[in-house]
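Shown next, in C-alpha cells, is the structure this report addresses.
Shown here: the complex without one of its protein chains, the others still in place.
Showing subunit A:
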C-alpha cells in the first residue's frame, strides 16, 4: 500500500503525547526484546533505535487491543490478527499503566465515541445540541451512524434527537477494541 512516508517521518518528529525508552518485541519468529525509543504522536506509535533520529517503524493505533502482560508489560494486537502481538516491557507497573491508559485513548475512533457520548449527555441535560453553536452538528464524523453514500453524495444524517437512550458501549459492540 502506498503512503506518504515523508509526512509520516515529519509526524514522528512532532511533540509526543508520551515517549519513553522501553523494551519491545515484534511479532516475528525468533525475535527478542530490544530497547527502543517509543513515541506516541496522535494515533501513531513510532519506535526508534535509541540512537537514531528516524523511526524504524510506526503502528497506526486504530482497532487495536491493548492488553496487560505480566510482569509490568503490555501488548498491542490488532482486531484482524489478535494473536500477532507487539510486546512492550516497562520499568515499573506505574509506567506500564500510564502507557496502557494513553494508548487506549489514542485512537481517532475512541475520540469519536467519546464525543458522541458527551454530545448526547449534554443534549439530555439541556435539550440542546452542543455542536449547533459551532455550526458543526451536521458533520458526518459526529454522527452516530455515519452515512454510507452512493456515488458522490453525502446524505445528511438525522441528529441524535429522537433516538432511544444510548449507552457509551452500545453502539460499538466490543467496547474499546472495535469490531471483528
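Criterion: a residue touches a chain if its C-beta (ideal position, glycine included) is under 8 Å from a C-beta of that chain, and two chains touch if they have at least 3 such contacts; residues count from 1.
In this text, contacts and distances are computed from a predicted model.
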UniProt protein name for the omitted subunit, picking from "Vacuolar protein sorting-associated protein 25-like", "Negative elongation factor E", "Sesquipedalian" or "PIGH acetylglucosaminyltransferase"?
"Sesquipedalian"
Which residue numbers on subunit A touch the omitted chain?
1-11, 14-15, 42-43, 54-60, 62-64, 78-81, 101, 104-105, 108-115, 117-119, 121-122, 125-128, 130-131, 133-136, 139-143, 145-149, 151-154, 168, 175-176, 178-179
